[in-house]
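With one protein chain withheld, the remaining protein chains of the complex are depicted in position.
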Amino acid sequence: MATLLFFGRLGDMAGGVEREFSLPEPETKLKTILDVLNREDLVLGAALRDPSTRIAVNGEIVTEMGCIKDCDEIAFMPPFSGG
Amino acid sequence: MATLLFFGRLGDMAGGVEREFSLPEPETKLKTILDVLNREDLVLGAALRDPSTRIAVNGEIVTEMGCIKDCDEIAFMPPFSGG
Amino acid sequence: MSGEPVSIKLLAAPFDPGRALSEFTAAHPDAGGIASFLGVTRQSGANEPVQHLILQCYPGVTERAIEDLCRTAHDQWPLLGVSVIHRYGTMAPGDPIVFVAAASIHRQEALAATEFLIDNLKTRAPFWKKEVTASGSRWIEPTLEDYAKTADLHPAPQGFKNARR
Partner (left out) sequence: MSGEPVSIKLLAAPFDPGRALSEFTAAHPDAGGIASFLGVTRQSGANEPVQHLILQCYPGVTERAIEDLCRTAHDQWPLLGVSVIHRYGTMAPGDPIVFVAAASIHRQEALAATEFLIDNLKTRAPFWKKEVTASGSRWIEPTLEDYAKTADLHPAPQGFKNARR
């Protein structure tokens, strides 16, 4: 199981901020996860792939599509808006 | 009588912040007053004429050497240092 | 006492900015200048009154991002200390959202660091803001103008479009 976090408007689209995700393989490519989510929901899938969405794995922003293991936390983050 | 005000280091040089000054004529030129003060004390006189010293008459900075009447207040102000 | 160089607080409950300034000032007795900025929840959205504002953060990750900004400020200017207090959760109009303060020997550094911190908190710290009005709610994203202020350090995400404002 990996944990998916959907922040900001992505949480509204995903129906919640947090969700458990059962990995098809012990080491699943991040791209594969995005493909699965895209098949479930095309609108959410497009938003997650949007270049303005940053992706963090275990709290670190990633720019390469690496592999995800059990217990990893994947955060999908639309543009920040603090202050 | 006019009132002379010496601010900042000029007050130390003049021996006090405030001093009454008896005008030789009902309308005395500011330049005449400076000349009198210069004769009394050459060091103070030079400091008062220094271009960095601003002169205010009745609270308004003057750039021309106008005339001074009884009850006028002449302030000699070295560079400001607030904040 | 001499204050820590970086103080960061993420708070779920309202805070008192006057007290924050007093405490920061007391913690930095050697400061000649203390600059600060307070951001307040605005009273009205696009056209109607804001009922409340919801600010989401990413616990742990948000603190670390703010800490990075504070360290960058310390690297850039000779500062005695910086403080960032940031609310999250549900806020009412008029509630303080963010307080930034910087202490230095001379005034310029404190002023520059404060501006740097607040500009960068807008676009570089993981927060997401939702405005709730009588007619519904909407997520607020930074404007291109916000990104322009920090473009040297952190350009707008690729493909970012000016969603609103």
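Letters A, B and C name the chains as they come in the text, with residue numbers starting at 1 for each one.
Keep in mind that, in the parts below, contacts are C-beta pairs under 8 Å (C-beta built on N, C-alpha and C of every residue); 3 or more make two chains touch, one makes a residue touch a chain.
Predicted, not measured: the structure shown is a model, and the values here were computed from it.
The chain not shown here makes contact, within the complete complex, with B, C. On the side of chain B, the interface with the absent chain consists of residues 5, 7-9, 11-12, 17, 50-54, 56, 59, 75, 77-83, using the contact rule stated above. Residues of chain C in touch with the missing chain: 16-23, 25, 29-40, 42-43, 94, 96, 105, 107, 110-111, 114-115, 118.
As a convention for this text, only the chains that are shown with their structure count from here on.
Once the centre of each chain is set as its mean CA position, chain B and chain C turn out to be 50 Å apart. In chain A, no residue touches two or more other chains.
Contact of a single residue of chain C with at least two other chains is seen at no position.
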